[in-house]
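Note that one protein chain is taken out, while the other chains of the complex remain in position.
And now, chain A:
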Amino acid sequence: MQATSISISQDPAVQYLLRIGDTCLILAQRLSEWCGHGPVLEEDIALSNMALDLVGQARALLTRAGQIEGRGHDEDQLAFLRDERDYVNVTLVELPRGDFAFTMVRNAMVATLLKQLWERLLTSSDTELAAIAGKAVKEARYHQQHAADWVVRLGDGTAESRRRTEAALTTLWRYTPELFVADAVDDAAHAMGLGPRWADLQGAWTEEMAQIFAAASLATPQASAFRSTGRNGVHSEHMGYILAEMQHLQRSFPGGVW
């Protein structure tokens, strides 16, 4: 076994799957940071459950990406032996977990995106991916309901919870345009029937988020010109730290298993 980094195919199908898989994986890592730190025991368990759901989705997607790539990379190698620039998760999920309001606003944003993605992937030309979507869409629906309910409670709650929720929304909103930037990977995946262009989900996503914000009596923030670029492998300064923590064991003890 060796722990040197692997290089990844730039094949659009592989990149398309890795974008979704990495987004699940990195959000799972961030959510798992709540384990033992949840505001109440019940919520602590709920957050860990959702982190595990996302790890499960990431495993299935990375496995499938490895199969399509055809270089013999399995889920573990893809999760632990890539360098930062070869991760293609959206920047939104790598931001530090922040307070509970930040976590819930982000979860609502990502769960809404993933739910819409999975719903469209049910009819993917790749039957394996369609099967993964069949399982994952149920999880994503629950994640969205859970997070959306919290956004409403916090946004329409006390002055303190509202202040924190508004602050979280302002920070996070700047990272949402990235979700819907059209590019060659999206176009190719769309053309081969693998899955939707993320850009085509923007209208439905914005609509669902607006409903949540309205119920929470929160205003949708102003659009900004800033574009994050995690989906292209160019990440925020937080990404290196999260990978160092995630990859430490496999890099130190290559091939180590439980």
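One rule holds for everything that comes next: a residue touches a chain if its C-beta (ideal position, glycine included) is under 8 Å from a C-beta of that chain, and two chains touch if they have at least 3 such contacts; residues count from 1.
In the analysis below, contacts and distances are computed from a predicted model.
The unshown chain of the complex is recorded in UniProt as "Ring-1,2-phenylacetyl-CoA epoxidase subunit PaaB", chosen from "tRNA N6-adenosine threonylcarbamoyltransferase", "ABC transporter ATP-binding protein", "NAD(P)H-quinone oxidoreductase subunit 3" or "Ring-1,2-phenylacetyl-CoA epoxidase subunit PaaB". Considering the full assembly, A:46 is the residue among A:46, A:113, A:151 or A:239 that touches the omitted chain. When the missing chain is restored to the complex, the residue among A:97, A:153 or A:238 that touches it is A:153.
When the missing chain is restored to the complex, the residue among A:123, A:145 or A:217 that touches it is A:145.
Even with one chain removed from view, chain A keeps its contact list with that chain: residues 40-43, 45-46, 49, 142, 145-146, 149, 153.
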